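The structure that follows is given in the form of structure tokens.
For this depiction, one protein chain was excluded, whereas all remaining protein chains were kept in their positions.
Per-chain residue numbering starts at 1, and chain names A, B and C are given in the order in which the chains are listed.
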Amino acid sequence: MTKILYSDDLTTCFSTWRKEGIMTFGPVQEAGNSGFREVQDEKELDMNLILTSRTLKELFFPRTEPMLSYSIGKQQIETSEFLPSEKPCIIFGARPCDAAGMAMDDELFNWDYRDEYWFRRRSRSVIMTIACSTSDDFCMCTSLGLGPDSAKGSDVLLRPLASGKGWLVEELTEKGDKALQSIASLLKEGTEEAAPTAEVPVLFDLEACTTWLADPENFESHFWKEISERCIGCGTCTYLCPTCHCFDIQDEGDTYEGIRRKNWDSCSFQLFTMHTSGHNPRNTQSARWRQRIMHKFNYFSLKFSVNSCTGCGRCTRECPVDMGVRETLQAISTLQK
Amino acid sequence: MTDTIIPAQNNIYRPAVMKIAATRNEAPGVQTLRLEFQDPADQEKFAAVYRTGMFGLYGIYGEGESTFCVASPETRKDYIECTFRQSGRVTTALASAEEGDLITFRGPYGNRFPIEEFYGKNLLFIAGGIALPPTRSVIWSCLDQRDKFGKITIVYGARTVADLVYKQELDEWAERGDVELVLTVDPGGESPDWKHRVGFVPTVLEEAAPAPGNCIAVLCGPPIMIKFTLASLKKLGFEEANVYTTLENRMKCGVGKCGRCNVGSVYVCKEGPVFTAEEVSAMPAADL
Amino acid sequence: MSIQEQYRSRAKELLGEGSVKMVIGYGVGTTATRRRPIFITSPDETDRLVLDASCRTNLAGYLLREGLLADQKSIAVFLLPDGVRALNILAAESQLATAQIVVLGFEIKGEEVKPLEGTAAGDFSAIIAERKEQRKAQPSHEMAVKLEEMTPAERFAFWEKEFSRCIKCYACRAACPMCWCRRCVVDNNQPQWVNTSSHTLGNLEWNLVRAFHLAGRCVECGNCSEACPVNIPLHLLNGRMTDEVLTAFDHYPGADEQQEPVLASFRKDDPETFIL
Partner (left out) sequence: MSEPFEPKIVAFVCTYCTYAGADLAGTSRLKYPPNVRIVRLPCTGRISPMFILKAFQKGADGVLVSGCHPGDCHFDHGNYHARRRWTAFNALLQFTGVPEERVKFSWISAAEGIKFAELIDSITEEIRTAGPFEQYHKLIAETGSAASV
């Protein structure tokens, strides 16, 4: 016997949460582009998306976020913080790859120094993930050791029913359990079968790739130039990546008052690492692409024992010149054999 | 790599406020600021954590933050001195700040020079141009407890006589008698009354020929100088493990999050900025 | 022989006889309909070239890769007529010498790919002239017409919504063959004219700056709209700028390589309708 949440009850479900003062978020499609935002009710959601074009990370790490405001007077500087509210949130309808990405970045944002902006949002949020029963040409979670029903990073996992009329509900964390308690009356016991999960083919041998990447000999391999020759150095892959976390800190305002902000930044950009002197440690696009791959599949795992790629496939899906992690790792995988 | 020391922080991006207690022009475009914390709690936190080698992010609201070393030693923790060259947006604003103005400071971050491991050893300091500040904090850390070390040699060079920084301190070191000071300027950079050497640091270093036995070398300078000086040190018989240097990369957060400063898998902000030459050799050269 | 075969053999010939050091063209992509830019340097690899109706990316921007043309050797590149116009502008703006470029010109009509006669940028002036007339007669984009009919407040609201999505990935800039500045004005911070943050104000500013800097330079190749990961209709902005330079100054961007940049030239009798 398992618990089932029927689609028909979703309206009540959302209104119950909102009545309790919980903010509700979910996947929404607008002008051919999709992402997560706050929704008043379930009607705003687009439940047919395989994957939103923008990632879940926007809810924890907005593309631009005021951190501090300052005002400067005679002999005094006053600052105040824009710390995110602790109002509880439920994110309904995340995908396993996105949810896993949030768990990966927890490691980074808690690496000795704790980033309150990230963690305040993380700790107030319950991620209710829907397992994938469909995938597209770019999905590659299975190549990264995850899968269409991975639980990593989720608080509740929902498995679509074969009938399409709802989801089997699995609570994974205490937070998830709590979110379910308030809709306990909507969770029906049942024996319905879940729809089969999407079949996502394994595209490369991850271990072979990480072994190749770990070999210092390969750092200056010709491979990097060849694989990234057509890279135009935009930030699409990084900005649409659930785990890319690089940022810039910028002041906006004048020397009397203004705001210090945290803005997304990208290792694809030439100016990202440029010293004031003009020296640039990663002066070529191939060095920058190498950084991105090495960061995900070598450096990150050296520090945190996990690769920082979830196989969502967005980097390839959205690349203006059809590059991406997929092609690079497929190529490395072949090199290694 | 020495361990990173983590100060207690609530919001890791919120800086402390410091007052400019004094400013000093060092060389054309180069300034030293002496800074004092406004809030005693910040001073206390700093004093509890600061060790020579750590760095900070110095800022002016409205312009941003800029990373450089703390140039004052761990033996003098009731103020911070920093020396910088006016070049970008933040340093330009810092350069136009005056005594009594308030600026911001985040840190201290990073690891340190393991000075207690240097006890009983001879010390060789080598610096080029604007890279004397990180070396200087080690120099003073040692001079303030002079009896714990053997012979101390300082080799310092700059492009021209005008570009030498800390001129007063150079005089002070020259006069102490317990420090051997070798000054040099690049060929063509000498003034008519220049009494010291003329030549590039690596060459001058080889001429001075300090003995590598029981000696620790601390080397800071622009990448090109480091490269050639390391070769000279090798020639003189120094082992890479006994040569310390600092790496300086562009940083925004200073705390391992923003993703810029890594050389290979090593985050300069978290695992540096102090490294032995051996550790630097192990990093991918193409990423430096 | 299919057009793809024709062009492959031309590429092979060019590389084989050593008259070009590289052919920039299209290859197969991740999916059946995706094409990706490829760089062929050996005559043995020309079989990797693909030419079909999916080859729409303007490849002209790759010619400005740092150092690529520095050795004075020639490069062949697959270009649609818009691409040739881009080439003309780059030459007019002294970014490259067309003598170094061998054009492998083609056009796409419906789903059909047709070869274009010629090898030098100048050989395509007839088709470009024809395009100019077509552009003049071409009805505005449906959405552009709608926008013109709106009140200013409605237009502002429309763009506010569109720009609110911008994530400042600068894919539009990176994909644009005309955005060749070594350091973009938004990356200069002394002074910082426009906000770099991707709040709606910063996004509006960025998109206005970019559209303005492309006025009279945009060849409407579609690279930017195509690259934009959040689907902002950039072509509407650029198209409006093209309308303006066409009607006000009879300037069709990239007509030939002698063409003076529209905002770096003037006529004493330029129209002025709004100056008090």
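In the analysis below, a contact is a pair of C-beta atoms (placed from the backbone, for glycine too) under 8 Å apart; a residue touches a chain by one contact, two chains touch by 3 or more.
All figures in this text were calculated on a predicted structure; none of them were measured in a lab.
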item	value
Chains on display which the left-out chain touches in the complete complex	A, C
From C:I3, C:V28 or C:L201, residue that would touch the chain that is not displayed	C:L201
Which of C:G27, C:G105, C:P177 or C:G216 contacts the chain that the document leaves out	C:G216
Contact partner of the left-out chain, one of A:G26, A:P62, A:G101 or A:P320	A:P62
Touching residues on subunit C - with respect to the absent chain	147-148, 150, 152-160, 185, 193-195, 197, 199-202, 204-205, 208-209, 211-212, 215-216, 237, 240-241, 243-245, 248-249, 262-268, 270-272, 274-276
Absent-chain interface as seen on subunit A, which is shown	25, 37-38, 58-60, 62, 64-66, 69, 82, 84-85, 121, 252, 259
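The definition used in the following text is that only the chains that are shown with their structure count from here on.
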item	value
Arrangement of touching chains [line / ring / star / complete / other]	complete
Most distant chain from subunit B by Cα centroid	C
Contact pairs, highest-scoring chain pair	A-B
Centre-of-Cα separation between subunit C and subunit B, whole angstrom	48
Separation of subunit A from subunit C, taking each centre as the mean of its C-alpha atoms, in whole Å	32
Distance from the mean Cα position of subunit B to that of subunit A, given in whole angstrom	39
For subunit A, residues contacting two or more additional chains	248, 250
Residues of subunit C whose C-beta touches two or more other chains	none
Subunit B-touching residues of subunit C, taken from the complex the two chains share	189-190, 192
Subunit A residues touching subunit C - in the complex, by the definition given at the top	30-33, 53-54, 63-64, 137-138, 229-230, 232-236, 238-240, 248, 250, 252, 261, 263-264, 266, 269, 271, 316, 318, 320-324, 326-327
Subunit B contact footprint on subunit A (complex, rising order)	67-68, 70, 72, 75-77, 79, 81, 83, 108-109, 111-117, 216, 219-220, 245-251, 253-256, 258, 260, 262, 265, 267, 272-277, 279, 281-282, 287, 291, 294-295, 298-299, 302-303
